[in-house]
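Of the protein chains in this complex, one is absent; all others appear in place.
In this document, chain identifiers A, B and C correspond to the written order of the chains, with residue numbering beginning at 1 in each.
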């Protein structure tokens, strides 16, 4: 199983790229844990998580080919 | 003693001119009574009275060369 | 003695979109502005008793109106954290679809600009000695009434 991860703003600064392909995670909590291991700077940042463009409030099960986005605080306008 | 009277909007339609010169009135109440005699249509209209560009709430004594304006409801913008 | 800067408000005829863009352009040099709020009043072709409005012809008690605009201007600066503000109002004939009022406020932050703009528009509508004559397609007319 594979999920696409999109990161933005200061999170992309930490990962060094704007999209990642991650395999072997069953939920958003598992995904976030894995990313925090890989990118320790992530722990200090505030962000929302979206699955397929919808913001989620709690850990959500992931299906193959889902898109998960990590969204730091918005600053448009 | 002479006062200048300025009229606007639908009041100017009734008087047929935008300014009048009136002599021999000592207060705004006297002035309004005189104008209502001269232009009976005035009685049916709503308007505010300004003396030297300041709106007054009650009859005001007039001095020579004062400017009195009759202001129908504003409709700018 | 405090010197009072004169601010021209009345514009002859309609306010054009080009006039609005020039006003905006002038403010690009003021780089502590973060937000502009603009209100534009446009003449409607309302149908009243079967007659369609073709234009509004504006007249004003100019000297009193200018004092009132100055009073509104000072109150806006006192009540809101503004960097600048402008009021433009048409005199004479403005056709349906054209703009007759332009209120323009600029501030560091959006809320002050937005609230000041609304405040100024409401005061102009209620307090400025300006009258609109609605001229119908058949050349008859009636005096405009402002809604609340």
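As a convention for this text, a contact is a pair of C-beta atoms (placed from the backbone, for glycine too) under 8 Å apart; a residue touches a chain by one contact, two chains touch by 3 or more.
Just so it is clear, the model here is predicted, and its values are computed rather than measured.
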**Item:** Touch partners, limited to displayed chains, of the chain removed from view
**Value:** A, C
**Prompt:** Any idea which of C:7, C:44 or C:145 touches the chain not displayed?
**Reply:** C:44
**Prompt:** With respect to the chain omitted from the figure, which of C:25, C:49 or C:139 is a touching residue?
**Reply:** C:25
**Asked** Per the definition of touch given earlier, which of A:10, A:27 or A:59 contacts the omitted chain?
**Response** A:10
**Prompt:** What residues on chain C make contact with the chain left out of this view?
**Reply:** 17-18, 20-22, 24-25, 27-46, 96-99, 106, 108-110, 113-114, 117-118, 121, 125, 147
**Complete:** Per the touch rule stated above, chain A touches the missing chain via residues 6, 8-10, 50, 53, 69, 71-77
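Going forward, only the chains that are shown with their structure count from here on.
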**Request:** Between chain B and chain C, tell me the centre distance in angstrom, where each centre is the average of that chain's C-alpha atoms.
**Result:** 27
**Request:** Determine the centre-to-centre distance between chain A and chain C, using the mean Cα coordinates as centres, and give it in whole Å.
**Result:** 49
**Fill in**
Residues of chain A that touch at least two other chains are none
**Prompt:** Tell me, which residues of chain C touch at least two other chains?
**Reply:** none
